[in-house]
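The complex appears here without one of its protein chains, the remainder shown in place.
This part shows chain A:
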Amino acid sequence: MLSGLHRITGCIMAGTLLVGGIAFAITPVDFTTFIEFARSLNLPTPITSLFKFIVAFPIVFHSLNGIRFMGFDLAKGTDIKSVYRSGWLTLGVSALIALAIVIDNARNKKSVKY
């Protein structure tokens, strides 16, 4: 399950960077315009926080699970109990860190000059 999620988060992040990078290069829209458009939608804070979580979580999860998988490559923690335990731990810690990022961001959100 988690190796699938590892691959999926990797592919989604890669896809986003690919599509975003190319789109901002070939269309007349640049990133600033995109952000100003998003700001003009005046979305409520729970919605923006949700999006921020959705952006943060794949990065954190893929990184932490990457460490876990490299442990497996070194044959550490490969008995089935450890696999399950480390799996839940990785999922939980990733969610917590992503949540912490969003909360920290909500508390001291600096208006960025650009």
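Operating definition for what follows: contacts are C-beta pairs under 8 Å (C-beta built on N, C-alpha and C of every residue); 3 or more make two chains touch, one makes a residue touch a chain; residues count from 1.
Criterion: contacts and distances are computed from a predicted model.
Between the names "Zinc finger protein 511", "Succinate dehydrogenase [ubiquinone] cytochrome b small subunit", "DDB1- and CUL4-associated factor 13" or "EF-hand domain-containing protein", the one given in UniProt for the chain missing from this structure view is "Succinate dehydrogenase [ubiquinone] cytochrome b small subunit". Residues 7, 10-11, 14, 17-18, 20-22, 24-25, 30-32, 35, 38-39, 43, 48, 51-52, 55, 59, 63, 66-67, 70, 73, 101, 105, 109-112, 114 are the ones on chain A that touch the missing chain.
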